[in-house]
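A single protein chain has been omitted; all remaining protein chains appear in their positions.
Entry: chain A
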Amino acid sequence: MAKLYSEKTPQIKNDLNPKEETVNFLLNYSKALSVIDYNKLKFEALLN
């Protein structure tokens, strides 16, 4: 029955991982982002 009703879906590979450059970008983004607290206000600043 399952065969009758289910369409073949694309096989999801197990080795799905983001590109290294994406991960590196995120790590650099994290290093560059700083949050400045000022009188209960929070400012974001990207320092590159």
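Of note:
Heads up, the rule we're going with is that a contact is a pair of C-beta atoms (placed from the backbone, for glycine too) under 8 Å apart; a residue touches a chain by one contact, two chains touch by 3 or more; residues count from 1.
Everything below uses one rule, namely that contacts and distances are computed from a predicted model.
According to UniProt, the chain absent from the figure is "RNA polymerase subunit sigma-24", selected among "Formate dehydrogenase iron-sulfur subunit", "Cbb3-type cytochrome c oxidase subunit I", "FAD-dependent oxidoreductase" or "RNA polymerase subunit sigma-24".
Counting the whole complex, the residues of chain A in touch with the unshown chain are 10, 12, 14, 16-19, 22-23, 25-27, 29-31, 33-35, 42, 44.
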